[in-house]
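The structure that follows is given in the form of structure tokens.
Every protein chain but one is kept in place in this view of the complex.
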Amino acid sequence: MAFSRNLDPRTGLFLRWPVLAAVLVALPFIGLTGYELHLLIVSAIFVILSSSLSLIMGYGGLLSLAHAAFFGIGAYTSALLFMNFKFSMWVGLPAAGIVSAIAAICVGSLFLKVRGHRFVITSLAFVEIMRLIAVNAVDLTRGQMGLPGIAAPVITIPGVGTIDFASKTAFYFLAVGGAAICVWTVARIVHSPIGWGLLALRENENLGESVGVSAFRHAMIAFVVGAFFAGIAGSLYAHYTGFVSPDLFFFSYTVTMLVMVVIGGKATILGPIVGAIAFTFLPEYLRVVAQYRLVLVGVVLLATVLAFPNGIVELWSRWLRPAFLRLRSRDHAA
Amino acid sequence: MLLDVDNIFMNFGGIAALKGISFSVPEGQVVSVIGPNGAGKTTLFNIVTGFQKPTAGQVRFAGSVVTGLLPHRIAKHGLIRTFQKTEVFPALTVMECVRIGLLNNFQPSLFSVLTGKAEVAAFVKNSVLEVADILEMVGLHSKSEYLAQELSYGEQRLLEIAVGLAARPRLLLLDEPSSGLNAEESSRFSTLVRRLQKQKITIVLVEHNMNVVMGVSDQIVVVHHGEKIAEGTPEAVSQNRDVIKAYLGREWVTDAVG
Partner (left out) sequence: MLDLLPQFVFNGLLIGMSYALVAIGMTMIFGIMNIANFAHGEFYMLGGCITYFIAAKLNAPYLVAVPVSVAVVTGLGFLLERVVFRQLRLKSAMSSVLATIGLGLILQNGALIFFGPQPQAIPTSFSAFPLQLGPIFTTEARLFAVAVTAATLVLMYVFLNHTLYGTAMRATFQQTEAAALVAIPIDRMRGITFALGAGLAALGGALLGAIFFVQPAMGATESLKAFIVVILGGLGSIPGSIVGGIFLGVAESLGTVVSSAYKDAIGFVLVIIIMLYRPDGLFKKS
């Protein structure tokens, strides 16, 4: 299919899979510091979050502030399975995705009947309720103290040996693998007839309904698939950091994801990836302006919404790329 | 009868917009619903296509009762409408807009999309040709890469019809399709209606442009203050006293009857 070669026809950015895969595999072995590897792992987890959120808000046009809720639900699912039943991540990871997806089906069957501000506010209230549950259900979650000591998994392959994912290099492959599956799934959906239906939902729900596109069905697919991957990201996070707490439900997590999606480019495949990597790495390298960081993020977010509703990826496709092509053709002419 | 509208009542708070409207549409015909502003024509369309629920009454399509179904369910029966206030998918290209209409015929499950079922690939592949055909028919083939919001008003009206056609309607309800079209676009529209008629698509038309109405209709239903005041062939209706009275003071009636 077309999208296996060309990730994103709108941005005109070609990503050749073999090249990309080779780069991703080589990265941990080019002498990065442990800290840089750590940032790559965090980026990969955020790529999962932002890509799945972009499916909901970029393609489906539903501004969900509840994405952090499914992230948190996934993280707690994994953590609780580990703490109480000693289930490793191999059980916890799929369980986290499934529990988040089931939660999304329950919540979505109520919430996805309303739109606009009503949906935004409902989703915000939901994440707050989840946070309060995490804080107050002390018997289960230990409240503010959180759940520590969630170990990374170990795998023994006969003939090869034992891989301990407590090592950053090993976990890197796990996280990047998760991100790749998520991006692949999202790309697959948005370039399929389901994706056309999502665009109909975003652009003009009534017109879509009038030609047989169920707004509710498509909203639900995006919401549940998005929640599934948010749950997966939560599980990866829990087993990577070894600790979960009610802070995962903080509005600031939601804002971080939103910023990555919006500034990267809402309805693109590449945008949220670029956004997630940029907003994981930049803050670390902008230490000089550390205290102005969030102010800057706010300014950029505001400016993006007002001036570049389609994010920085569009900056590339609309201006930089044409300029680049013009330059190149001039070179050829000369 | 393909469509039976049976004794429909509609109240908005205290306002009775429809007071017991009934009429039938035979397969293959063009039936126009006319009436002065506020007569209840759009409300009638909304009820037939499930966008509003009637206070009382029933709508039957090809034998089955569709009253109370959600719009996308009704669309699946082949009952497709356009809107009075032009509706398109503004930020999508013309081609992408029309493609959405095709979803009325086939919607793959999430599972078959993720597993790459052949039928999905085949549908996607065919969609290109099918969209091209439809755009050709409405005369927008040269604009397929334009964004819907970049089109002129008249082109957007045609695009909306194209989206409806992609849904493979058995019956197409058009709400004032030629309002705001210039003379050339409006004659192109009349030609289009006749072509659709040839393709055995039944059409219900709400229209103020009497040249169009008289030119294409097999039957006319006249609605006034939420009631049907006349029904019949264009000739019969245009000579009906009640109809003339209802339209009194509106020049185009005398023109058309003239």
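Read from first to last, the chains carry the letters A and B; within each, the first residue is number 1.
Basically, a residue touches a chain if its C-beta (ideal position, glycine included) is under 8 Å from a C-beta of that chain, and two chains touch if they have at least 3 such contacts.
This structure is a prediction, so every number in the text was calculated from the model and none was measured.
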Absent chain's touching partners (shown only) are A
Which of A:L110, A:M145 or A:L286 touches the missing chain? It is A:L110
Among A:L20, A:I181 or A:V299, contact with the omitted chain is made only by A:V299
Could you tell which one of A:L124, A:A278 or A:L315 touches the chain left off the display?
-> A:L124
Which positions on chain A touch the chain that was left off?
-> 57, 61, 63, 110-111, 113-118, 120-122, 124-126, 128-129, 132-133, 136, 251, 255, 258, 262, 291-295, 297-302, 305-306, 309
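The definition used in the following text is that only the chains that are shown with their structure count from here on.
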Between chain A and chain B, the Cα-mean centres are separated in Å by 41
Sort out for me which residues of chain A touch chain B in the complex.
-> 1, 185, 188-189, 192-194, 196-197, 199-200, 203-204, 206-215, 221, 225
Would you mind writing out the residues of chain B in touch with chain A in their complex?
-> 49, 51, 70-72, 75-76, 80-83, 87-92, 96, 99-108, 110, 113-114, 116, 120-121, 123-124, 160, 163-164, 166-167
